[in-house]
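A single protein chain has been omitted; all remaining protein chains appear in their positions.
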Amino acid sequence: MQKFSGFELFRRALGGHKGWQPQWRTPEPKAEYDVIIVGAGGHGLACAYYLAKEHGITNVAVIERGWLGGGNTGRNTTIVRSNYLFDESAALYEHAVKLWEGLSADLNYNVMYSARGVLMLAHNHHDEISFKRHVHSNNLNGVDNEWLTAEQCKEFCPPLNISSMRYPIIGGALQRRGGTARHDAVAWGFARAADARGVDIIQNCEVTGIRRGPDGAVQGVETSKGFIGAKKIGVSAAGHSSVVMAMAGVRMPLESFPLQALVSEPVKPAFPTVVMSNTIHAYISQSDKGEMVIGAGTDAYTSYSQRGALHITTHTLDAICELVPQFRRLRMLRNWGGIVDVTPDRSPIIAKTPVPGLYVNCGWGTGGFKATPGSGNVFAHTIARDEPHPINAPFTLERFRDGFLIDEAAAAAVAH
Amino acid sequence: MLIINCPWCGARPEIEFRYGGEAHIARPADPSALSDQEWADFLYNRTNPKGRHAERWRHIHGCGRYFNAVRDTVSDFFVATYKAGEPRPDIAGETK
Partner (left out) sequence: MTGSFRTASGGRIDRAKPLAFRFDGTTYYGFQGDTLASALIANGVHLMGRSFKYHRPRGVVSAGSDEPNALVDVRRDDARTTPNLRATQVELYEGLVATSQNRWPSLAFDAGAMNDLFSPFLPAGFYYKTFMWPAGAWKRFYEPKIRAMAGLGVAPTLPDPDRYTQHYAHCDVLVIGAGPAGIAAALAASATGARVMLVDEQAEFGGSLLAETAATLDGKPAQQWLADGLETLAASGNVTLRTRTTAFGYFPHNMIALAERVTEHLASPNPNLPRERLWQVRATEVVIAAGALERPLVFPENDRPGVMLADAGRTYLTRYGAKPGTRATVFTACDSGYRAALELAAGGVEVAAIADLRPQVHGDWAAKALDAGIDVRPSTVVTGTLGRRRVSGAHLAKLKAGAVGPAETVACDLVLMSGGFTPSVHMFSQSRGKLVYDPALQVYLPGTSVERERSAGACRGVYGLKAVIEDGYARGEGAAKDAGFGTSSPRAFAVEAAELGTDGFIGAVPHGRNPAFAKAFVDWQNDVTSKDIALATREGFRSIEHVKRYTTTGMATDQGKSSNMNALGIVSEQLGVGVPQIGLTTFRPPFTPTTFGIFAGAARGDLFDPIRTTPIHDWAAERGAAFEDVSLWKRAHYFPKTGEDMHAAVARECKAVRSSAGIFDASTLGKIEIVGPDAAEFMNRMYTNAWTKLEPGRLRYGVMLREDGFVMDDGVVGRLSHDRFHVTTTTGGAPRVLAHMEDYLQTEWPDLDVWLTSTTEQWAVIAVQGPKSREILQPLMDDIDLSRAAFPHMSVREGHVCGVPTRVFSVSFTGELGFEVNVPAEHGRAIWEAIFKAGAPYGITPYGTETMHVLRAEKGYIIVGQETDGTAVPDDVNLGWAVGKAKRDFVGKRSLERAAMSAPDRKQLVGLLTTDPKIVLEEGAQIVAEPGVKVPSPHPVPMLGFVTSSYASATLERSIALAMIKGGRARIGTKLHVPMPGGSIEVTVVEPSFYDPKGERFDA
């Protein structure tokens, strides 16, 4: 792997940048691999990277229907945080945040992890109790999170409107180590580092079937480029997880919904942090390029169309213009949709499946980006050892049978 | 905003309706007779197809009735709507 650094950049500039090599190869698939990962998003590529780096498994293919990083990795609003309520979730997302903090150096690729803080706004007493419960739980779980008064919220994020609104802000929970990262760079950095360790990334190759032997165990995948053998298959296909798992005959507790996001035209720095309001449904941050990056919850009905409804967008911008009324004159530059797979308890599944040799990492809903390195890391462990890492051990498929749910959303319950 | 053809009221805009999840998942007559896995299948497992999907909608800001629809989850377009209790229409043809 060519080293990336300021010096190298300088040196190669003198040669007109002719010396840069491809950041990854474009290989033809081999007949067989030790492990096949279906889906070259951030999670799949991270898994391949950690399989090679931490488990010495380098005979790995990542198979991608389109272009790598082209699914939710390339469509999300890049928020990273770990201030989750339950021990299981906090451990998982904190594992990811710790990896984020060293990721650029580890991958030798600047993923621009920017810990500018994630501020979640409380608009009523119920929010306040819920957020304080998070704060206290996080502080005993080694996760930073603090309660701010409305005035402290305003001080931390001066553009915020905190009072002249329908649901005034009464405070907020701030995780200072939370922030954003450059989504494409995450996919590219993992792809480059995995490729350098021998992983084949096979793009424009659609998986059309999963072949199972007489014993039920997986034998490989049928693809648009022919059959590719493997004793172990990890499915990391985000919104298409149900579709891929159905190829192996596994029904999943998943539904796929559209998730929209939008950006404004770029402006000079005007919004210093990430602000989320679950109560009025919107979040916003400003990218390094200057665009306001805005999102909200999913659309109402299941869909693979990768677009959402205008009335959902208008509702999101209602909320943004209420939170930051001076942004009413900014203009939407681009609006798009992704497909997010949602489990009944809105927590992911990172687990073995009833099919021998088949592993699945799915159900991240609207929050998968933040977990990318941690998710790939523990999924690699699960595949390599055929048993989960302690961190993902609770995130099984069987929890839905037995009732051991990890319901973060319900814990922020709405009844009153 | 989709146009949805309520079998009782006719074509109306999507904001009058609420989505109700996959259709034709009947609640077991005797839940206690089911194993935990069978109960979880009923409660949580969904087809989630990429293509034609039989699903429930409620005309919540209209007649209030639940009804069923077949919709293509790739285009979002409806193929058919029909009253609750009626069988899923046998619609030939490929997903767009």
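A and B label the chains in the order they appear, each numbered from 1.
As a working rule, a contact is a pair of C-beta atoms (placed from the backbone, for glycine too) under 8 Å apart; a residue touches a chain by one contact, two chains touch by 3 or more.
These figures come from a predicted structure and were not determined experimentally.
Asks: Of the residues A:Glu54, A:Glu151 or A:Asp288, I need the one that contacts the missing chain.
Replies: In the complete complex, the chain left out is touched by residue A:Asp288.
Asks: Given the contact definition stated above, which residue among A:Leu317, A:Cys362 or A:Leu397 touches the chain not shown here?
Replies: Touches the omitted chain: A:Leu317.
Asks: Please output the residues of chain A touching the missing chain, sorted low to high.
Replies: Interface with the chain not displayed, on the chain A side: 4-6, 8-10, 13-14, 16-18, 20-26, 66-70, 74, 87, 90-91, 101-102, 104-105, 108-110, 112-116, 123-126, 128-142, 144, 161, 164-167, 179, 182, 184-185, 188-189, 203, 264-270, 280, 286, 288-290, 309-310, 313-314, 316-318, 320-322, 325-336, 344, 399, 401-405, 407, 409-416.
Asks: Which residue numbers on chain B touch the omitted chain?
Replies: Output for chain B: 1-3, 18, 20, 26-27, 30-32, 34, 36, 39, 43, 56, 58, 60, 64-66, 75-77, 84-85, 96.
Criterion: only the chains that are shown with their structure count from here on.
Asks: Just give me the whole-number Å value for how far the CA centre of chain A lies from that of chain B.
Replies: From the centre of chain A to the centre of chain B is 29 Å.
Asks: Quick one: which bits of chain A touch chain B in the complex? Just the residue numbers, please.
Replies: Against chain B, chain A makes touches at 240, 242-243, 251-256, 300-305, 307, 309-311, 341, 343-344, 400-402.
Asks: Show which residues of chain B lie in contact with chain A when the two form their complex.
Replies: So the residues of chain B in touch with chain A come to 1-2, 14-15, 18-19, 21-22, 36-37, 39-41, 43-50, 53, 55, 71, 73-76.
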